[in-house]
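Apart from one protein chain that is not included, each protein chain of the complex appears where it belongs.
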Amino acid sequence: MFYREAGQFKTSYASDQAIFPILQDKIGIAIILAIAYLVIPLLGGSFFLASVMIPFLILSLASIGLNILTGYTGLVSLGTAAFMGVGAYACYKLSTFWPGVNIIVWIVVAGFFSAAVGVLFGLPSLRIKGFYLAVATLAAQFFLQWFFARVPWLYNHNPSGAIEVPKHTLFDIAITGPQATPTARYFVVLSIVVAMTWFASNLVHGRIGRMWMAVRDMDIAAQLMGIRLLDAKLMAFAVSSFYAGVAGAMMVFLWLGAAEPEAFNINESFLLLFMVIIGGLGSLIGSFMGAALIHILPIILRALPAALGLTIGSATVEHLTFMVTGALIIFFLIVEPHGLARLWQIGKQKLRVWPFPY
Amino acid sequence: MDILYKIFIDPFVQMGAAPDLLVQSLWEGLVGGMLYALIALGFVLIFKASGVFNFAQGIMMVFAALTLVGLYEKLTGAGLASAGVAAYLALAATILVMYVLAVGVERIVLRPLVNQPDIILFMATFGLTYFLIGFGELVFGGNSKVMIAEQLGLPKGSVSLEMLGGFVSMQKIDIAAAVIASIMVAGLAVFFQKTRIGRALRAVADDHQAALSVGISLNQIWVIVWFTAGIVALATGIMWGARSEVSFALGTIALKALPVLVLGGFTSVPGAIVGGLIIGIGEKLGEFYWGPLVGGGIESWLAYFIALGFLLFRPQGLFGDKIIERI
Partner (left out) sequence: MKKTTKLMLALTAATSFVAPAIAQAQESIFVPLFTYRTGPFASSGIPIANGMRDYLTMLNERDGGIGGVKIQIEECETGYNTAKGLECYEAVKPKKPVMVNPWSTGITLPIIPKAAVDKIPVLSMAYGLSASARGNTFPWVFNPPATYWDGLSQIVKYIGSQVGGLDKLKGKKIGYLYLDAGYGKEPIPLLEQLSKDFGFEAKLYPVAAQDMQNQSAQWLNVRRDRPDYVIMYGWGAMQPTAVKEAVKVGYPMDKFISIWWPGEDDVKAGGDGAKGFKMLNWHGADGNFPVIADIKKHVVDKKLSQVESADKVGQQLYNRGVYNSMLIAEGIRAAQKVTGKKVVTGEDVRRGLENINVDAARLKEMGMEGFAGPIKLSCADHNGHRATFVQQWDGAKWNKVSDWIEPLSEKVQPLLEADAKGYAEKNAPWPARTEPCDNK
């Protein structure tokens, strides 16, 4: 009853093909954006913004990238963290060559470098399929991580081997570096993520997205229909790595503030894959939900004993967090194998027919 | 010109100049490859029978080794048994634990997820990995432990062969590992070919529904398969743990089993062995002779590129089932 589309008529093809054709959806998005831009910065403390929201948004963006590759095109990738690293190091080098240019420009441009590397490692995808392709992406992961550590030019010959982020400003407000307040960084991250999500949404709802989904469902049939497989797959790799690269650049510049190659290790890749699968393959909102669950849940679990007044050793809390996370992953997979996004869809369907059960 | 010389000629010159080192690195590669093959074997077993790519195989190996050492320490710490007896008691108890784990996994993870797409089951094993990591560290603590190789009767020390102008030293534990691994592989081959349960396993691997229709209990088969994989994991854990410490850092080495699987084919036991040996020897030789050209440390990614290279020529792996796609 709340979600009924009855009475909403479309009078042009454009409005029919819109991404949010229903008024309730439009209102929903407006509310979410309002909360994100107004409520959270006002009410959220510095810890909430800096350690919960900013990482959540950055990881969501990387998950969207991985979702495009694995969820929409069906190419399993275990190397997303390495592509994030490419974006981060590219942004670092660009910002040291031309420090005058606004850092946000470099964050976005870094994505193109990442896309190029992604295309390179995506070339085997024409010949290799399924899980076997995961090996190519693993090769990318380990090779790139080694490359970041072994080539001193990448980290400007810093003896510490790490890349550090100085202060950059936007309209005279510090957005990177130690003086940047979590609020400033949050707004920058939020804006970039919103813009890129909007772009991804248009991509996947359009011709290119349908092309990817055709390749995912049965690539031989897609080829017979006239879709050029190599182009489709390489474009998927390119776009996915672009998103991962931008997320990686944001991770170093707007979240961590410094990074060693360890920050882009295989565990990060696995975490991103978790987020995509738990959130729902082939769903943008699923990427956000998956990132929220995987990133925020351990924080809550770690804060829980203190909030409840129990004294448990920090190591025990960590072990329990691992156990609960693992158990919850299995639980969610049993309850809804298609991910949280499917749960959300079921919820919307129930809203449609409420108060009737079906 | 100099670069070409360094890449194509110099390593072979070095190989010839110090042949004892060549044999030594071949041996080291063989041992490493065999251990990767054992991990891959566990993967193959489970994949063949249930179609599940068990990402938790690596952590099962660590968990089995930790359980063994932890139980041994508890037994000797409480003074309940002398060293030798305690070792075998702990071994028996660990086998029991792996059985309980197999039953638990089948009941809690596999049964509710029957018929789901492969990637979902793969993810469930991820969840299992996380759970086992937390549980293992909770029960046994984060300290790395020393494997009780001596107490189990495994040999210590090394054998040094004078040959080729130098010496090649082989650790006795590695020789024992090679022997044990061969026995295990042979045993598994016999098991699959000759016994009733082995035939049932192969039937389930071919087609679940057909196996069901001839009366094979899928659940029982899965428990057996996971238990067997658990035993393989235990043996691997003992071997790896004896070479280095038993700690959760071992779990990341298990990732190397993936290129082994890819190279050998996901469903082939001989493929896992051959793949393991190729990867092990390839990466050791590559690191030792070509590594210094680029500053070393290439072992972390060489295995994947070797696998990738093979895949480009044979996309289904060396021994894997040919992927026939139909519309």
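To keep things simple, chains are lettered A and B as they appear, and every chain counts its residues starting from 1.
Going forward, a residue touches a chain if its C-beta (ideal position, glycine included) is under 8 Å from a C-beta of that chain, and two chains touch if they have at least 3 such contacts.
These figures come from a predicted structure and were not determined experimentally.
Asks: Which residue among B:Gly84, B:Gly104 or B:Gly142 touches the omitted chain?
Replies: B:Gly142
Asks: Please pick, from A:Ile266, A:Ile285 or A:Leu333, the residue that touches the omitted chain in the full complex.
Replies: If we include the chain that is not displayed, A:Ile266 is the one touching it.
Asks: Tell me where the left-out chain touches chain B, residue by residue.
Replies: Residues 18, 21, 24-25, 28, 32, 137, 141-144, 146, 156, 158, 169, 171, 240, 243-245, 247-250, 252-253, 255, 284, 287-288, 291-292, 295-297, 299-300 of chain B touch the chain absent from view.
Asks: Across the whole complex, list the residues on chain A that are touched by the chain not included here.
Replies: Touch set of chain A with respect to the missing chain: 45-48, 50-52, 55, 96, 142, 146, 149, 156, 158-162, 164-167, 177-179, 256-263, 265-266, 296, 299-300, 302-304, 306-307, 313-315, 317-319, 335, 343, 346-347, 350.
By our rule, only the chains that are shown with their structure count from here on.
Asks: Rounded to the nearest whole Å, what is the centre-to-centre distance of chain A and chain B, using the mean of the C-alpha atoms as each centre?
Replies: The answer is 33 Å.
Asks: Over in the complex, which chain A residues touch chain B? Could you list them?
Replies: Counting only chain A, the residues touching chain B are 76, 124, 127-132, 134-136, 138-139, 142-143, 145-146, 149-150, 218, 220-221, 224, 266, 270, 273-274, 277-278, 281, 315-316, 318-330, 333-334, 337.
Asks: In the complex formed with chain A, which residues of chain B make contact?
Replies: Against chain A, the touching part of chain B is residues 53, 108-109, 112-113, 116-120, 123-124, 126-135, 137-138, 142, 252, 255, 258-259, 262, 266, 294-295, 297-298, 300-301, 304-305, 307-308, 311-312, 315-317, 323, 325, 327.
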